[in-house]
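I have placed the structure first, in the form of structure tokens, so that the comments after it can refer back to it.
Of the protein chains in this complex, one is absent; all others appear in place.
The first chain written gets the first letter, and so on, giving A, B and C; residue counts start at 1 in each chain.
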Amino acid sequence: MRYESDPLLAGRQAQLRRALAATRDRTLQLVAGLSAEDCMVQSMPDASPVKWHLAHTTWFFETFVLERAQPDFAAFDPAYRVLFNSYYAGVGERHPRPARGLLSRPDLETVHAYRLHVDNALDRLFAVPIAAPVLDLIELGIHHEQQHQELIVTDLKHHFWSNPLHPAHGPLSEIERVAHCATGWLPFSGGLVEIGRRGAGFAFDNEAPRHCVWLQPFLLAARPVSNAEYLAFIEDGGYRRPELWLSDGWDTVQREGWQAPLYWHADLRHHYTLGGDRALAPAEPVCHVSYYEADAYARWAGARLPLEAEWEHAALSGWPIHADEGNFLESGRLHPGAANEHGLSQCFGDVWEWTASAYLPYPGFRPAAGTVGEYNGKFMINQMVLRGGSCATPREHIRPSYRNFFPPAARWQFSGIRLARDTR
Amino acid sequence: MRYESDPLLAGRQAQLRRALAATRDRTLQLVAGLSAEDCMVQSMPDASPVKWHLAHTTWFFETFVLERAQPDFAAFDPAYRVLFNSYYAGVGERHPRPARGLLSRPDLETVHAYRLHVDNALDRLFAVPIAAPVLDLIELGIHHEQQHQELIVTDLKHHFWSNPLHPAHGPLSEIERVAHCATGWLPFSGGLVEIGRRGAGFAFDNEAPRHCVWLQPFLLAARPVSNAEYLAFIEDGGYRRPELWLSDGWDTVQREGWQAPLYWHADLRHHYTLGGDRALAPAEPVCHVSYYEADAYARWAGARLPLEAEWEHAALSGWPIHADEGNFLESGRLHPGAANEHGLSQCFGDVWEWTASAYLPYPGFRPAAGTVGEYNGKFMINQMVLRGGSCATPREHIRPSYRNFFPPAARWQFSGIRLARDTR
Amino acid sequence: MRYESDPLLAGRQAQLRRALAATRDRTLQLVAGLSAEDCMVQSMPDASPVKWHLAHTTWFFETFVLERAQPDFAAFDPAYRVLFNSYYAGVGERHPRPARGLLSRPDLETVHAYRLHVDNALDRLFAVPIAAPVLDLIELGIHHEQQHQELIVTDLKHHFWSNPLHPAHGPLSEIERVAHCATGWLPFSGGLVEIGRRGAGFAFDNEAPRHCVWLQPFLLAARPVSNAEYLAFIEDGGYRRPELWLSDGWDTVQREGWQAPLYWHADLRHHYTLGGDRALAPAEPVCHVSYYEADAYARWAGARLPLEAEWEHAALSGWPIHADEGNFLESGRLHPGAANEHGLSQCFGDVWEWTASAYLPYPGFRPAAGTVGEYNGKFMINQMVLRGGSCATPREHIRPSYRNFFPPAARWQFSGIRLARDTR
Partner (left out) sequence: MRYESDPLLAGRQAQLRRALAATRDRTLQLVAGLSAEDCMVQSMPDASPVKWHLAHTTWFFETFVLERAQPDFAAFDPAYRVLFNSYYAGVGERHPRPARGLLSRPDLETVHAYRLHVDNALDRLFAVPIAAPVLDLIELGIHHEQQHQELIVTDLKHHFWSNPLHPAHGPLSEIERVAHCATGWLPFSGGLVEIGRRGAGFAFDNEAPRHCVWLQPFLLAARPVSNAEYLAFIEDGGYRRPELWLSDGWDTVQREGWQAPLYWHADLRHHYTLGGDRALAPAEPVCHVSYYEADAYARWAGARLPLEAEWEHAALSGWPIHADEGNFLESGRLHPGAANEHGLSQCFGDVWEWTASAYLPYPGFRPAAGTVGEYNGKFMINQMVLRGGSCATPREHIRPSYRNFFPPAARWQFSGIRLARDTR
């Protein structure tokens, strides 16, 4: 294969090389201020240590790209095949997830050497033309690492909060104070709409195939629910009234003793942020709520959560997001901001928005071939779809058809609420 | 209100009176052969003792009908308000579900007296015209009791199987031996179809509103998957190959040590039935499988499970079921039978069929008003829809729009598998 | 062997025949008022259903006596070998302990038939001389059944209390009201004393061998701690002051939410008894306390619990108990009574008294030969010794050297507190 004769492929390879370098580099920037000790902690089974994220994203390239494409492939350390496998049964055994925080060895320095070793090997790959299927896997690896960039942020927030000292990750960027205003409702007429992957750009397998959905007419809130609005729900007894909750949600509230979103202080006036403890800003989107809380809030408010098809159909009007728009990982703010636009705002960035749709395959869904087919499909049960990305999502990672998913009790992501209503 | 002037209402009241008597009577017939000791056992937290079912269905009429409609209402025993409340937070406190088997008092005789007391009070209600909203609640109570008739059968099966003596509930009806034949695939063209409650007959709130759904063209298997077919899956390593399973499903298989459907013996040649242990019949539908197993089987077979809209759209061709058709509770067989028809068969009766649809509200769903609104809506999370009824379902209880729902790991219902495929 | 030539053995056989009949008969009397449903309930894993006790005590005779001594032995039902085995690994498999309440079959009537069958077979054995080792096993079986008589009472109390209706087992016998008086302290000089099995009468293997123990001088309280005294401990913050508790005890208090003895109401003025709910009598011994509570109370009171050797040495002064003395099972009261004697009182009957001694083998201990050697020895870890019997213990079952034992958190036995102090 010679790519001189295929300028399209050559262009894609060059573009991926830049994207790979930028992505790998940003991961390092994200963890730049952290000590080896900071990178060790696993504060709950759902979260992972930063060091593990650094190694696992590297393992992904080593296992799915280098092992396949490198003629003289030799593992950096054969033990890593097991240590840094997240959930790929096709690759073999895995170190138990809740024990990821016990690995003082390999140390952080060695993990950085591992990253460098794999980066160098990828670099050598790029010196010659790369077959399209391998380029596909490199592209998948880039998007995979972007996902873990977001998890590094959310897991770190949980870790620091778990420490009674409540350390700050860094100073929060300056916050523009915005007055709190009532939200508006935007009407959509429904009918037969198409959703799912569009065009030739990258998308995960779970966003395909593009297909038709029949929608009733609906209204969508112009912005996410704010802290002030959510506080009114709490003060109206929201966490003490079973009639507002799904049965499993109420059980969870009782069992976990929830009385407010994750990271809120008991005084309901402060919360923990990556900039440390600070006062709640009324106009900021409420964040770190579970699906159960989003659903109960919506019921209390006489509304409902949007379907993912409604959300995607509506959000397209705000796409694409440009380099200077939206509150994403790149802003370095690591905290959602208040809405300050007119019309439909904040669909992308700030907070993930819970939808009323279960995470299930689209009609005609086919998982990607090979072991990477485990990436999305095998989680299609017991989870709800979230849309739009958050302040911890890289800007280039998100798109209108992007389907994120978490179990209904998960709260440590930057997850918020946008309401919908039936048109009456 | 005088119903002499409203013959429609009068007719409905008369019809409900007959249905009520027939339903209450059939419950007693179902438990006729059981001792007080048999009626005490709760073999797992998901199941309830027969005595509890007898009392709870009575409690439903007492609480939702008599307390509202009886001028001089006095509770049979005020303690029952708590003891026999299943999950209605609007009614108040509940006896903890896993402790239902600890109630030697009230004894079975007293529970029968409770039934009689409430039956008599209902009878007195019927002596005069009943307001339509109360008739609605009586109708709901009838369908509620029919659901519990099925649960009495499934809970009893689990109870007897939990006893190492494996007692039989009664002799299984004679079984007609049918040769095992390959299934066929029936094509459907999809497009915009309507599903949900039709007409004025009774339906649960979760079947409404009737609404449009856009379907791709699809194929549906002519009959449910048989024991012989499922055995081939097991013998091909079905329970040992993670690539066939959803991630949560594989975790469940490992944790629970599943190697076959519930009630199968380790020899894979026999199973426990309500007629005792007996040889597996190859042509009978496989039964007592979880959603996880149904989904894994479908993946192994190169197919998938149907959406509930596909199922409902297709099954309408076989509706209505007449008094002499189908294998329902009335047959007394209490075991699914082999298919022996041509065309689409066994949609109704024999085994519940897992669908690929999560149990979520239909567009525009509104729960019933008042406390009975807790009946369906608050369970709309973490469950999958099953369709069509089983050999333990009363015939008049089922309809094409009927939505049953259980968590994906549940196996003690008569739940089976019907495959679907995309039209290529 | 002919026992005509051995009048001693003949006398023993005759005496045991009478004791056996009386013991088997009293078990039936104990359960006379209970329905089949009452006999089914297992309210916690530590307790067993009455039906299980009835069958297990019979199983003991069948397995250890008839199977060995009956020439033409045939099991009543071979499945019972597993179903009614408590913990004898030497006999084979066992039905899981927490599942004893799931056995509606065999029904109570069949269990009574089982008892009769075994009683008749034992009767036939007695028609001819019985070898001494078999007589030993019959004697063991009698004492074993007496233990289970006490467990029937304590398990039934827990069962009825677990039912929100709090049914009474029967009317409590009339209670003589006694004024509450301060207790006295009786001095003992210690030195080298002998404890353990004395003479040729029956004793369990764990009471032997008789051996020397060196004791410091000590004081023993004249009577058990009363409800009034224990209430003062509670009102002085006893359950909220960690410095009064063993570390494991404090963990248990926190985890279980203990605030008073088992069966006490939250008002600290009433408790549940087998005669139903009733007011606490200040002068009655406090009952249903764990070792942790007994130890914490003693620390609060500036005293300690007695060693089992101190207890046995002191209690011998009150022995033997005669037919009209003491509050035992025979009194039918099933509730401890207040002290009304001078000097050392209530060592035997009323409440078991926790000692400060771990349940460990005496120097030179040898378990009984064969499978019955599992009776006592294998439990010699993680348990504390209690002495003296309770109002639920048959009078002839107790003796000064008797060692009862329970884990330190157990509360459902009639367990109370007698204080000791060092002589200063």
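We adopt the following convention: contacts are C-beta pairs under 8 Å (C-beta built on N, C-alpha and C of every residue); 3 or more make two chains touch, one makes a residue touch a chain.
Please read these numbers as outputs of a predicted model, since none were measured by experiment.
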Neighbouring displayed chains - absent chain, whole complex: A, C
Residue, one of A:165, A:182, A:200 or A:266, that touches the chain absent here: A:165
Among A:79, A:116, A:192 or A:279, the residue in touch with the chain that has been omitted: A:79
Missing-chain contacts mapped onto chain C: 87, 89-90, 192, 211-216, 242-243, 245-250, 291-292, 295, 307, 356-358, 360-361, 363-364, 374, 378-382, 408, 422
Hidden partner interface residues of chain A, rising order: 35-38, 40-41, 43, 79, 82-83, 95, 99, 101-108, 159, 162-165, 167
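We adopt the following convention: only the chains that are shown with their structure count from here on.
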Touching chain B and also chain C, the following chains: none
Centroid spacing, where centroids are CA-atom means, of chain B and chain C in whole angstrom: 48
Chain centre separation (chain A, chain C; CA means) in Å: 61
Gap in Å, rounded to a whole number, between the CA centres of chain B and chain A: 38
Two or more partner chains touched - positions in chain C: none
